[in-house]
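As you look at this complex, bear in mind that one protein chain is not there, while each of the others sits in place.
Order of writing sets the chain letters: A and B. Residues in each chain are counted from 1.
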Amino acid sequence: MTSAPPAVVTGVRRRFGAGPPALDGVDLELRAGEVHAVLGENGAGKTTLMRILAGLDEPDEGSVVVAGEPVTEFTPRALRERGVAMVQQHFTLVPTLTAGENLALARPEGRLRPGARRVRRRVEALAQRYGLPVRADVPVDRLSVGEQQRLEILRALDADARLLILDEPTAVLVDAEAEALLAVCRALAAEGRAVVIITHRLAEVFAGCDRVTVLRRGAVVCAGEPVSAHDRTSLATLMVGAVPAPPLSIERPARSGVIRIALDGAARGRLRPLDLEVHAGEVLGVAGVDGNGQAELEDLLAGIAAPQQGTVCVEGTEMPVGAPRERVGKRVAYVPADRYRRALAGPLSLADNLELGRGPSRRAPRGRREEQAVPALAAWDVRAAGPGASAASLSGGNAQKLVLARELGVGPAVVVAAQPTRGLDPEAARMITERILAAAADGAAVVWFGAELDELFAVADRLVVLADGIATPFEPPYDRAAVGMAMAGGAGA
Amino acid sequence: MTLTRDPAPAGQQAPDGLVGKALRGPADRSPLGLVAVPLLALLGALVVGGVLMAVEGVAPLSAYGEVVRGVFGRTRGLVDTAVIATPLVLLALGITVAYRARVFTIGAEGQYIAGALAGTAWATVGPLPGLPAPVLVVSSLAVAVLAGAAWSGVTAWLQSRFGASVVITSLLLNYVAAAVLAWAVRVGMRDPGSFTPQSRQVGDAALPDLPGTAIHLGFLFALLAVPTVAAVLRRTRFGFRVEVLGANPDVLAATEARPSRTRLWVLAVAGALAGLAGFVEVAGVTGRMTQAFAVGYGFTAIIVALLGRLRPLGVLAAALVMAGITVGFDEAERVFVIPSATVGVIQALIVVFFVTGDALSRRRLRRREGA
Partner (left out) sequence: MDTLFTLATLAAAVRLAIPVAVAALGEVVTERSGVLNLGLEGTMLFGALAGYLATLATGSPWIGLGAGLGAGAGCGALLALLMVVVRADQIVTGLAFTLFAGSATTYLFELSYTIGQPPPRIESLSMVPLVVIVLVVLVAVWFLLTRTSAGLVLSAAGEAPAAADALGYRVARVRAAATVAGSALAGLAGAMLVCGPLGLFVQNVTAGRGWVALALVVFARWRPGRAVAGALLFGLCDAAQLRLQGTATQIPYEVFLALPYVVTLLALMVRARRSGTPAALAVPFVRGPAR
């Protein structure tokens, strides 16, 4: 082989905000003619790494060499011209245009649009060549998700991508489609292209990948080793780590018998019917990779969406849906995964944010409200210019403390906490963890959604792993490899 | 996994525009920046107006002197200013509530007409003739308020039910209201004794003048509405929800109330104030409805609300300045040969300069923050 490898990444670092680095000195070499799996938990940095390769993001440090030449301009266009294309989880097709028009938009054939027949032929020729069938003249928003994905891939191939990156490509597909897609990937690699599949499913890695790179907390823990050198257990262990974290210093009484939350065959979206009981004083951990039903479970527990079947009860009565103040009245604390999307009104003051969902219908003058906010802010060590500062001005850790100050303030009966420490500095993360556990010690039932197993192992009395909407329970002592395997597509698969 | 179940239509979610940020964001926190841009816009427009007059051969300073004298130098000037400002204040307060919630209605004109029509109809051809004057006044005002709120509520319903943009539906309803007005004064509630199409006089429903002045009672309503709206925004749960809706509808849904419900109330309040403004204008100034009743106050009020920075007190100031410029120039035109459109140009320039200046200051701010 005389040609340079399609991409070489050396020492790439990337950090967002004040949290831990998303990528902490990553090396990666991709070869022509291979299907390369990039494996890791949520937040391991796999998508960030690939976005950099595709020009959708820029590294803080380190070098990226594509086809022998160092990349200086990190834009999608520049990298597409050099043969790198990425199919993101959120498709970037124009929904009102047809498949043919989307292709024509990406690579126009002159100033005039070709006629309908020619467009159809172009789509069909591509579809046939790569074995990716797509209807040519239907608006994209009427295509199935699988078809849209195939179109995204065709668009990349139409631009003659030498390096094709697929981000969790099978997450949206049914099994047969997923198998067909992997076969296509193999065929593309056989043509001399490099294909990268970002995934968390072990089955996929073994179904068609040549080499595998495992990322964990922004670092490479397995650098492009042949898949044949591994088995499920070894990869699962690499993915979730082998070293247990130091134990937390919270002594909690044994759980009482009171059932605070009860799900009876509750199902919604991807979440299959689930029976679940959480007792007072208990911390239930929910593990799983995004898109396997946790978001739906979070919505059910927080009263944001109603179950499509079954019931969700809090202390014996049905969870009010779409009536957040009633939820607050039932002392259900909700710490959402996306703070600025659901919990904090960025432009409003800290005092105002403390008042969301509670407080009288006649409000006190601003001065007094801000005065009243001071003790809560101090108790939670929210560092800000003052109670009148905007929530948007807070750092991640302080913003999360503000959410908890509000939600845990009244002595909650139930705490629904979705990734409460995500992206926080260790000090804030530790404080928040301790306070939530203290709430459990005071008798709250806690449901803790987590992406990192170490954290869940440390806090949870019990664990439920969600994969494809199905829950698998685990009791301590936790078998790390078994949990990891359940997350990566079911223990039995 | 979206929280808001009502579809977010186009024109509702401009994330970065003037209206959205006119009320908050870091720029807002400094009182200087808050007032400086509108004042500079005013100054700039007056300078350009002066240049225009100088080109016309009129000494700008003496002309402006006459403008000031026209307002402050005689009782009539102050009276006219107050009377013209009255509907602008009420309309702009309603728009203030809506825009703070980032509900961008431009239907104040239609709601103003709807309120005026309903109130006049109640007072002139209503089902209860012969009511004592105070009862008639109060009931007519109530009818006007309800009509304005209902007219505005239609847009809320169209959005929550069909996802239709409030911007567009509220605009369309203005024309429907204008057509209804045309029909009402020609046929529906026409004064049979009149040759030209117009309604009967509202008679006993007319608003009395404030004691010792020639200013009708409506001005007092407007003055009272300013602290009332301010108090509602700052001191009530509804006001809080307005702010939260404006900041982030998903947060409202997760912590306080359904956004579609809050949006309905916001539009109803805006419509109610517009309806009130409409009937106050009939009962205080025109005395009856004619084809020429709608003069575009509903649009001018949007400008007033923005110049007032979506703050009740600011709205009052902006309305008085706009009205004062109109009145003062009326007077100055008697003394100097100034094209009658000059005042319109100056007022429009205030707006154009304000929009530009505000956008530019925000842009600089964004840059400085490195966002």
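Please note the rule applied: a contact is a pair of C-beta atoms (placed from the backbone, for glycine too) under 8 Å apart; a residue touches a chain by one contact, two chains touch by 3 or more.
Just so you know, these numbers come straight off a predicted model, no measurement behind them.
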Omitted-chain contact residue, chosen from B:A178, B:L223 or B:V335: B:A178
Of A:S3, A:S63, A:T96 or A:S228, the one touching the omitted chain in the full complex: A:T96
Of B:S165, B:Q198 or B:T262, the one touching the omitted chain in the full complex: B:S165
Residue of A:A37, A:L53, A:V84 or A:A104 in touch with the missing chain, whole complex considered: A:A104
Of B:V125, B:A142, B:L220 or B:V345, the residue in touch with the unshown chain: B:V345
Residues of chain A in contact with the chain not shown: 16, 48, 51, 56-57, 75-77, 80, 92-97, 101, 104-106, 108-113, 141
Contact set of chain B toward the excluded chain (per top definition): 7, 9-11, 13-20, 52, 104, 106, 158, 161-165, 167-169, 171-173, 175-176, 178-180, 182-183, 186-187, 299-300, 302-303, 306, 339-345, 347-349, 351-352, 354-356, 358-360, 363
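What we mean here is this: only the chains that are shown with their structure count from here on.
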Separation of mean Cα positions, chain B and chain A [Å, integer]: 46
Interfacial residue positions of chain B with respect to chain A in the complex: 1, 3, 24-26, 234-237, 239-240, 243-244, 246-248, 250-251, 253-258
Touching residues on chain A, where the partner in the complex is chain B: 295-296, 299, 302, 304, 322, 324-325, 328, 334, 336, 340-348, 352, 355-357, 359-366, 390
